[in-house]
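The structure is given below, and queries will be raised subsequently.
Here's a slice of the assembly, chains where they normally sit.
Here the chain labels run A, B, C and D in written order, and each chain numbers its own residues starting at 1.
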Amino acid sequence: MIVDCAHYRGGVRQHEGAMSPEEASSRVGDAQHDFVWIGLHDPTDEEMVRIAELFNLHELAVEDAEHAHQRPKLEDYDDSFFIVLKTAHYHDETETVHFGEIDLFVGPGYLVSVRHGVGTGLRGARLRLEERPDLLKQGPAAVVWAIVDQVVDDYLPVTEGIDDDIEEVEQAVFDEESEPTERIYFLKREVIEFHRAVWPLLAPLDRIESGGITAVDAEMTRYFRDVGDHARRIDETVNSQRELLTSVLEANLALVSVGQNEVVKQISSWAAIIAVPTFIASVYGMNFEHMPELHQRIGYPVALLAMAVSVVVLSLFFRRLGWI
Amino acid sequence: MIVDCAHYRGGVRQHEGAMSPEEASSRVGDAQHDFVWIGLHDPTDEEMVRIAELFNLHELAVEDAEHAHQRPKLEDYDDSFFIVLKTAHYHDETETVHFGEIDLFVGPGYLVSVRHGVGTGLRGARLRLEERPDLLKQGPAAVVWAIVDQVVDDYLPVTEGIDDDIEEVEQAVFDEESEPTERIYFLKREVIEFHRAVWPLLAPLDRIESGGITAVDAEMTRYFRDVGDHARRIDETVNSQRELLTSVLEANLALVSVGQNEVVKQISSWAAIIAVPTFIASVYGMNFEHMPELHQRIGYPVALLAMAVSVVVLSLFFRRLGWI
Amino acid sequence: MIVDCAHYRGGVRQHEGAMSPEEASSRVGDAQHDFVWIGLHDPTDEEMVRIAELFNLHELAVEDAEHAHQRPKLEDYDDSFFIVLKTAHYHDETETVHFGEIDLFVGPGYLVSVRHGVGTGLRGARLRLEERPDLLKQGPAAVVWAIVDQVVDDYLPVTEGIDDDIEEVEQAVFDEESEPTERIYFLKREVIEFHRAVWPLLAPLDRIESGGITAVDAEMTRYFRDVGDHARRIDETVNSQRELLTSVLEANLALVSVGQNEVVKQISSWAAIIAVPTFIASVYGMNFEHMPELHQRIGYPVALLAMAVSVVVLSLFFRRLGWI
Amino acid sequence: MIVDCAHYRGGVRQHEGAMSPEEASSRVGDAQHDFVWIGLHDPTDEEMVRIAELFNLHELAVEDAEHAHQRPKLEDYDDSFFIVLKTAHYHDETETVHFGEIDLFVGPGYLVSVRHGVGTGLRGARLRLEERPDLLKQGPAAVVWAIVDQVVDDYLPVTEGIDDDIEEVEQAVFDEESEPTERIYFLKREVIEFHRAVWPLLAPLDRIESGGITAVDAEMTRYFRDVGDHARRIDETVNSQRELLTSVLEANLALVSVGQNEVVKQISSWAAIIAVPTFIASVYGMNFEHMPELHQRIGYPVALLAMAVSVVVLSLFFRRLGWI
C-alpha cells in the first residue's frame, strides 16, 4: 500500500495529498533540497516492482525489502543507499516485544520507505520534519535521520517495559510469592531478541557518525551522532538487563534451595515431635507381667503427661533452633 | 565422480551434456566471461590428480580438498583461489545437523567445484545461473557467489529446525512433561558444531565485501555483501540459540529443584496425616490397668472418630498450606 | 538555578560574587586564559534557553542537557564541545548508589556546567582551581579537567563502600548467619549500574589522552591521562567486584546444599535413634502366649536397658560419623 | 644430546651420519639453499653453550631454551629467529595430555632444533623433507615449516582423544552409570592446558602468513598458511570442547537433581506402603474392651486381608504416578 508520496523543495512540501509514484519520479530534482518521499506499507510484489523500476532500485535491495526479516544494515550502491531498521513495540499484557521492519531506499532526489508489519507508522516523523524546514531542506539524509531517530526513540518504552518486568520478577523471587522461573526465562528470551534488533544498528550509525557516508554532511552527522548515542544507551541497557536476568535466575535457584532447607527442617521437627510420644506409648504397650507402672492408678495419667511434656519440650527446642 | 563439465562464454553454455576435463582445460579462455566449470562429487584421488594437473592446481589446496574436514576459508594463490565451504542439512527426526563440504578452485577461465558427503548438490546453483546470463558472464566469481549463496541459504532451514526444537524443549521444561536435559545438551552440541561451520566463513566474506579480492568487481561485491549479511544473520541467530539453550538448561535446573520441593512437601504431609492416628492407636494399645476409656462401650468408636478427625483436620491444614 | 558565574583572566577571578550571564557573555575573550564559567544546577527550561542563546550552544546538546539521563560522552561541534559525566554517591544505609549528571558546554572563552540531581557540587573543583592560577590560566580545558577529576575521585568512595558490603556478604555466606542471596543480588545490580556510569567515560578520556582534542594542549593532556588512569582503575575494580559477586552467589548456593546435607544427616540420625527402641517395644507388645521374657521379673528392666543401650550406641555411632 | 647434525646443499644432504657441530658451523653457507641443521634433545648446559658460541645465538634465546617451559612464540633478532613450540601427546589410559617443547634457532645458513621432554622426535620431519628436495632447497624456512607442520599435525590425535573421552563422559552422564564429575573436571583441565599450548602459536603463524618475516618467501608463506589453518581449526575444536565440557557438567548437575527426585519419590512410596498396614495393626492392638471385631473368628484374616489390600492398592497407585 502506498501510504504517502510527496515532493519537497527547499524544506517545503509542494502539494497537499499524495501524488502518484510516476508523477513523483518525474519530479526528482538535482539539488539536495529538492526530493520526493514515497512511503509504502506492506507493499505487494507488484507495487515493489513498480517503484523499483521508477527509481531504478538495485535488484538485491528490492529482494531484501520484499522478504523482510533482514538484520539492520546500511548498504551503499554508488550514489544510493539501502537501509534496514527493526522497529520494536512492547506489549505489556503478554510481556512480549513485537518487531517490525522499515526498509529505506535513499538516492539523489528520492527516498522510498517500506514498512513491514504492525507498529508505529512514519507519519509522526514526516509531520515533525515538515515543521522543521531547516532540517527538511537538508534532503533525504534528514528524512533518514528523522526515521532512525523515531525508531530508536521507540526502543525506550521497550527497555522501560522490560525494566518494570524485571522489578516484578525480583519481587516474585525475593518475596517467594510465585514461581518466576518461566517468566524470567521468557523475559530473557525477549531481551536476547531485542538485542539482535538494536546491536547490528550500531555499526552503520558509527559509520555515518565518522563521516563514512559523503551524502551526510557535517551538520547532519551531528544529528546522527545524537541518535547513535541513544542507540548505544539502549544497547547498554539491554546488556545490563541480560546480565540482571541471568543473576536473578541464579538468585532464584539459591532461594529455592534455601526454601527446601526450611521445609525439610520444619517437617523433621514435626516428625520428631510425634515420634517421641509414640515411643512412650509403645513402651507401655509391652506385655511384661511385671511392669509396676501398669498397675498403678496414676500410671496412665502420668504416661499421658510424659507424652505432653515431650511434645512441649521438643516444640520449644525446635522453635529455638528456628526450625519451626 | 565428475558430475558436470561445461564451457560458458558470454553467459551462455556452449554445449549440451558434460565434456571431458581435458577438452574443458583446452577451452580455458582469456576473457572473464569465457570459462569452464567442472563439478566433482567425492572424487577419487586419481580424479583429483588428473584435474589438478590439467588446471595446475596448487599442491596444498589439492591435499586439503582430498582430505576434506577443513574449516571454511579463502586462500589466494597469485591469480587463483581455493575456497572451502561447509554445507549443513538438518535431520528433523534425529535432531542432528549433517555437515558436508564444498571446495572450490577458482582461476582465470576455470572453476572446479568438489563436493564431499551427502547433502544438496550444486545443480540448483548451476541452473539458476544459466538462467541469468547477465550474472554468468561475470565469470567464475559469479559461480562462486551462486554456490556460496546456495550454501548460506541452506543454513536457514537448519536454524529454523533448531528454533522449533528449542520451542519443544521449552515446552518440555515448563510443562514438566518429560525430562529434557539430554535433549537440551545435544541440541547445544549441534548449535556449537553449526557455529563452527558458519563463523569462519564470515572473515573471507568480509574480505571479498571490502574489495580485498581484485577478481571480484564492484558489482559482484554487492552480491557477496548480500550473502555476507545473510551469513551474519545466521551467525547471530546461532549465538542467540546458544545463549537460549544455556538459559533453558538453567531454568530446567531451577524447576527440578522446585519440583523436588513440591514432592517433599506432599510426602511429608501424608506422613504426618498417617502418624497422628497411629499415635492415637498406640496410646490405646498401652496396658495400664486403669484406663477408664478402655472399659467404656463408646471408647472404641470415639477413638476411631478421633483418628478420622485428625486425618481430616490435617488434610485440610496441608491443603491450605498448598502442600497437597 | 545559576549557582555561579565568573570571569577569569590569566588564572585570576576578575570580580567577587556572581555576575549575570549576559554580562558574562559580553566578556568572552579571545585568549585561552580569558574565559567565563557559568555554573547551573537543575536549570529551568527558560534558563537553559537563555544560556543557549547567549553562548550559541548547539540545539542537540541543549536538548540532551535538558533531559539529562544521557550516557557519559564527549561530542565536538567544530570549536565547541559537549561533555556528559555521571556522578555517583554511595548511601551506606541503603547500600545503593545514587547517580547524578553533569553536562559541560565548552567553547572558546566560556564553559557552562549544568548539574542535575543531588550530589556533590562543583564548588570544590572551583575553589581548588582558583588556588592554582597556573592551571586556571590554561583556560576552559583546565576547568573540564578539574571537574572530571572531582567526578572520578568521587567514584572511589563508591567502590570502597561496595567493597565493604562484599566483605560483609562474604561473612554472611561463610559464617552462615543470615541468608544473603537477596543482598548479593542487589549489590550486583548496583555494580552493573555503576559500571554503566564509569565505562562509557573511558573512550572520551582515551581520545583526549591521545591528543584527539586540539583544544587540550600537551601539558593538560597529562592531567587528563592521570584522571583516565584513575577511571580505568575504578572500572577494573568494578569488573572485579562483578566477578566476585557472581562467585559469592555460587559459593552461597554450594553452601546451602552442604547445609541441607548436614540437616538431612542430623535428622536421619535422630530418626534412627528413636526407631530402634520403638521396635524393641513393639516386639514385647506382641501377644504370643509363649514369650518367656514376658513372665520374668527382670524382663521389663532388661527391655528398658536394651532400649537405652540402643540409643547410646546409635548416638555414639552417628557422632563418630559426624552426622550429629 | 646431539641427535643429528647435517649439511644440506640444493636440497640434498651432503653426507651420511652426523657431523660435529664445529664441522657444521664451518660449513655454514651464503646461499639460502646451503645450510646445516643440528638437532638436540634435552641438551646439557655445556652442549647449549657450545652450540650458542658456534652459531652466535642470542643470550636471551639460549637462556629460554635451557629453561624450557616457555610459551609458544616467535622472536626475531635482526637476521635470526627464535621459535618456541609446544608439542602435545595424548595418553589414552590416563586421559592426560603430555606436553613437550621444541625450540628453534634459525639464522642464515643454520637451524638448531632443541627438543625437550619425551614425545615424538623430529626424525619424521627430517626424513619427509629429505624426500622433498624442492622444499628443502628453500633453506631453513622449509625446515621450520616441516617442524611446525608436524607439531600441529600431532595436535590432531590429542583433540580426537579428548573427543572420544567427551563422548564417554556424555554416555556416563546420560546413562547414569557412573559418577562422571571428577572425570569431566580433569578433562576440562586438560583442555584448558592444551588451549594454552595451541593458542599463543596463532599470532606468530599469522605474522608469517601476512608476510611479516622476510626470510620466508611468498611460496613458503603458503605452506605456513596451510599449517596456520590447521592450528586455527585445532584451536576452534579446543574451544568447542571447553564449552561442551562446561555444558555436560551443567547437564550432569541437572540429572543428579532429577535422580534425587526419583529416589525421594520411590522411598516415600515405600514408606507409605508400609505405614498404612502398620497403622491398621496398631488399631487392632488397642485394648478397648468393646471392640467387636476382636471377638470374631474372621477378624484376624480380614485384618490381614485389609493390610494386603492396602499394600496392593498403594503400590498400584504409586506405580501409576510413576513414582516406583
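By definition in this document, contacts are C-beta pairs under 8 Å (C-beta built on N, C-alpha and C of every residue); 3 or more make two chains touch, one makes a residue touch a chain.
Keep in mind that this is a model prediction, so the values were computed, not measured.
Chemist: Whole complex: how many copies, 4 being shown?
Modeler: 5
By definition in this document, only the chains that are shown with their structure count from here on.
Chemist: In the chain contact graph, what is the shortest path length, in steps, from chain C to chain D?
Modeler: Contact-graph shortest path, chain C to chain D, evaluates to 3.
Chemist: For the copies chain B and chain D, give the interface type as same if over half of its residue numbers appear on both sides, and as different if under half do.
Modeler: Under half of the interface numbering overlaps between copies: different.
Chemist: Quick check: how many Å separate the C-alpha centres of chain B and chain D?
Modeler: One centre to the other, that is 25 Å.
Chemist: State, to the nearest whole Å, the distance from the C-alpha centre of chain A to the C-alpha centre of chain D.
Modeler: So the centre of chain A lies 41 Å away from the centre of chain D.
Chemist: For chain B, which residues are shared contacts with two or more other chains?
Modeler: 250, 253, 257, 260, 264, 271, 275, 278, 282, 285-287, 291, in rising order.
Chemist: For this assembly, give the contact graph shape among line, ring, star, complete and other.
Modeler: Line.
Chemist: Going by the touch rule stated at the top, which chains touch which?
Modeler: Those chain pairs which touch are A-B, A-C, B-D.
Chemist: Touching chain D in the complex: which residues of chain B?
Modeler: 58, 60, 64, 70-71, 73, 75, 77, 179, 181-182, 184-185, 188-189, 192-193, 196, 200, 246, 249-250, 252-253, 256-257, 259-260, 263-264, 267, 270-271, 274-275, 277-278, 281-282, 284-287, 291, 293-297, 299-300, 303-304, 307
Chemist: Across the complex, what residues on chain B touch chain A?
Modeler: Of all residues in chain B, those touching chain A are 170, 173-174, 222-223, 225-226, 229, 232-233, 236-237, 240, 243-244, 247-248, 250-251, 253-255, 257-258, 260-261, 264-265, 268, 271-272, 275-276, 278-279, 282-283, 285-291.
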